[in-house]
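Here you go, one structure.
Only one protein chain is missing; all other protein chains are in place.
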Amino acid sequence: MDAEAAAPLLAGTSHAGTSWDLRGTFAASLAGLTTLLLVLLALFGQYAADLTDANVDRYYAWLSDVYVMVFLGFGFLMTFLRRYSYSAVSLNFVCSCLVILEALLAIGWVQQGWGTVSVDLPLLIDAAFCAGAAMISFGAVLGKASPAQLLWLLALEVPLYALNAQVVTGRWGALDVGGSITIHAFGAVYGLAASVWLSPKGAGSGHPKNGASYASDMTAMLGTLFLFIYWPSFNGALATAPGTDAQPRAFCVMNTVLALLGACLAGFAASAATGQLDMVHVQNATLAGGVAIGSAANLVMPPACALAVGIAAGALSTCGYLWLSPALERTCGVTDTCGVANLHGMPGVLGGLASALFAHLFYPANAALVAHGAKGQPGVQLAGLGCTLAAAAVGGACAGWAVSRASPAGQSLAAEDMFEDAHFWHEVEKEE
Amino acid sequence: MDAEAAAPLLAGTSHAGTSWDLRGTFAASLAGLTTLLLVLLALFGQYAADLTDANVDRYYAWLSDVYVMVFLGFGFLMTFLRRYSYSAVSLNFVCSCLVILEALLAIGWVQQGWGTVSVDLPLLIDAAFCAGAAMISFGAVLGKASPAQLLWLLALEVPLYALNAQVVTGRWGALDVGGSITIHAFGAVYGLAASVWLSPKGAGSGHPKNGASYASDMTAMLGTLFLFIYWPSFNGALATAPGTDAQPRAFCVMNTVLALLGACLAGFAASAATGQLDMVHVQNATLAGGVAIGSAANLVMPPACALAVGIAAGALSTCGYLWLSPALERTCGVTDTCGVANLHGMPGVLGGLASALFAHLFYPANAALVAHGAKGQPGVQLAGLGCTLAAAAVGGACAGWAVSRASPAGQSLAAEDMFEDAHFWHEVEKEE
Partner (left out) sequence: MDAEAAAPLLAGTSHAGTSWDLRGTFAASLAGLTTLLLVLLALFGQYAADLTDANVDRYYAWLSDVYVMVFLGFGFLMTFLRRYSYSAVSLNFVCSCLVILEALLAIGWVQQGWGTVSVDLPLLIDAAFCAGAAMISFGAVLGKASPAQLLWLLALEVPLYALNAQVVTGRWGALDVGGSITIHAFGAVYGLAASVWLSPKGAGSGHPKNGASYASDMTAMLGTLFLFIYWPSFNGALATAPGTDAQPRAFCVMNTVLALLGACLAGFAASAATGQLDMVHVQNATLAGGVAIGSAANLVMPPACALAVGIAAGALSTCGYLWLSPALERTCGVTDTCGVANLHGMPGVLGGLASALFAHLFYPANAALVAHGAKGQPGVQLAGLGCTLAAAAVGGACAGWAVSRASPAGQSLAAEDMFEDAHFWHEVEKEE
């Protein structure tokens, strides 16, 4: 089918915007943002003076692993929708690129001060973390936001992410090496708050296209396994403790592996105990251990402790899919396509709480990392969690409002057009 | 389809157990084993004192590669069954996690003595090797064992694996850096012996669901390529020769790459020479070189020697699929869903024999690794191979008997219910 032949297929769509409005706005937004970022990078970006091959030896493999998680992991995890797989993997791709480029500047500025941004591998990893948070937010609005809405929603998230992360971990000294607080809880709450504005009646779990096929569940499983395998790299990529005896990367890796093992076992057990095994649980709850150990991953703790955190997170996440998501939709009308509240939101909060507890319990062993001491650190952890949740909720709600209500008319999808590739893609026929 | 609607679909299934029996036993078994392992890890596990970032720099990338092989490689390779792909990748996932956790303790105890187990990255890699052996066993009973039967079958395999590997390589000093003997031959024979008890009439190659679709052959191919790419890491991950001039990892990598190249070329040539090209051969025989070079991978040898081992293994494995598997099924009634006899069993034995030969032939150059000398080592290799085959055969037969005959009634699948996801999974409709 060529482009002309596809046109009548789209003519009958019920949303106010035509296909041109939808894709024209997307193309113009993307071209404009890209040009702006190119100009800003030309004006303010330069490679760091310490950009050496030693830098590559220390950071490059970890950067690759984080990229696998962002592009393949999140990208394929979101292909579970049977009629929206093209969009899921492709929008994940282009939006991650945009966010990484924007975050190089935004994070550079908040960390290094206004002016020239010194670009190196750790900054690229930080930018990829920001893309992780943005892709979590994407999960909440998957299939409901138009491509242009999504682009702006995530572009607006970047400066807020950078600012919040810098305040919570940079200024206040909260522990959050793997981002339970500043990446997972932040990204989930931002996306859920935005989703309030992008959840028209009929866009929930009952929507006929809001579901998986056998094939799409298999591609999603690929995303899950990439995330599972490389999660230790995510939690350990930037772990450092210069001038101390601490071995933070070693503990990040071991604690994360154990937490993930626990979450997988508990996720499967909880899924089988409460009904037929469900691919939604297998794809998501099994990863909740990586989220929940994130804030405390670099701490010395008994291995059973990391395993227990993972078990708790896996069980909690499965229960979230069974009871929290339906309740959120029924009572608040908030739909959460990927269940990010269950995979990132609740386990992220659990991770923040666990870090407060562990910083206290295992203090002397972790003195090099716990800046505020056994008594002060738990409060800092809770303050960081509170600040993050508030910033994400307010920021996500404002951004969601902006892209849904304040944008040009006809740019929102009607409920019946959601979860469907055919509006945006060449040669995709609509499901009859 | 929601859970209620799915119930009648399952009502008419002919196996004695109801869906609840099947999944209830699985859920209870998994929850019980997980709890037990958590308690044991809390009592006996602690992180190693040498768990440093240098440890991470040496081992972590290799651990990741082995994880890719276990979770993505074996997991997707087994998705070739068109009606059993959910179960293949998911049971591979959860059982690998269970085995890794159990193996941390089991291998820790046999290596370090009873009492506290010191957990570090090399132990995690060893545990992942054990999961490799277990997933090979899974391949023999794929689609025939119920999830709970599989869980117990593999849980019982772990201590036997740990003991055998410790005796053969630790005590006796057999060469087996890549596990031709203690991983591949062991896992294959254990699974085949268990499969004797799980091969009812009608569960063989003629079963209408025991086959691939175009899509499932493609996902399986993904598994093959991951295994092909990262196999050098498997064979080299734990190669060491402290206090010597030997460079074992370098030779592991080079020999394994060459053996894999040979197996791929020979596997394709043999497949095309004997009939239409067959995805079964492409998915499996191409990897036989990695298996066969495993025991001798760290030895200095001419590169053509490694290539020749691979060529022999690839051709042998293809012939196995063409003639051994049908003969095994016809004469012994043993069905081997994935053909692990051809990919792991015969090439593993070939690898054991090759290591005996090479330890003799290339002795002086490998004196640092060959503990028993040019004359003594071949006997040790053969003894290790014999011990492994015997242990796996007896152990697998006992475990297979236990999970199939001694377990609660109604837990086995009838032949007509095999190779089918619909019994265990939410929202999977049965093939009409």
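Letters are used for the chains, namely A and B, taken in the order the chains are written, and counting of residues starts over at 1 for each.
In this section, a residue touches a chain if its C-beta (ideal position, glycine included) is under 8 Å from a C-beta of that chain, and two chains touch if they have at least 3 such contacts.
Source: prediction; values computed, not measured.
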item	value
From A:Tyr86, A:Trp172 or A:Tyr363, residue that would touch the chain that is not displayed	A:Tyr86
Candidates B:Met254, B:Ala383, B:Cys398 or B:Ala415 - the one touching the absent chain	B:Met254
Full-complex contact with the absent chain, from A:Trp109, A:Phe251, A:Tyr321 or A:Phe424	A:Phe424
Residue, one of A:Leu81, A:Leu98 or A:Leu307, that touches the chain absent here	A:Leu98
From A:Gly45, A:Gly173, A:Pro200 or A:Gly376, residue that would touch the chain that is not displayed	A:Gly45
Interface with the undisplayed chain - residues on chain A	3, 6, 19, 23-24, 26-28, 30-31, 34, 37-38, 41-42, 45-47, 51-53, 55-56, 60-61, 63-64, 67-68, 71-72, 75-76, 79, 85-86, 89-90, 93-94, 97-98, 100-101, 119-121, 124, 147, 215, 219, 222, 424-428
Chain B residues touching the omitted chain (full complex)	61, 65, 211-212, 214-215, 217-218, 221-222, 225-226, 228-230, 232-233, 236, 247-251, 253-254, 257, 260-262, 264-266, 268-269, 272-273, 275-280, 282, 286, 300, 302-304, 307-308, 311
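Here, only the chains that are shown with their structure count from here on.
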item	value
Cα superposition of chain A on its sequence copy chain B - rotation in ° rounded to nearest 5	120
Chain A and chain B: spacing of chain centres that average the CA atoms, whole Å	34
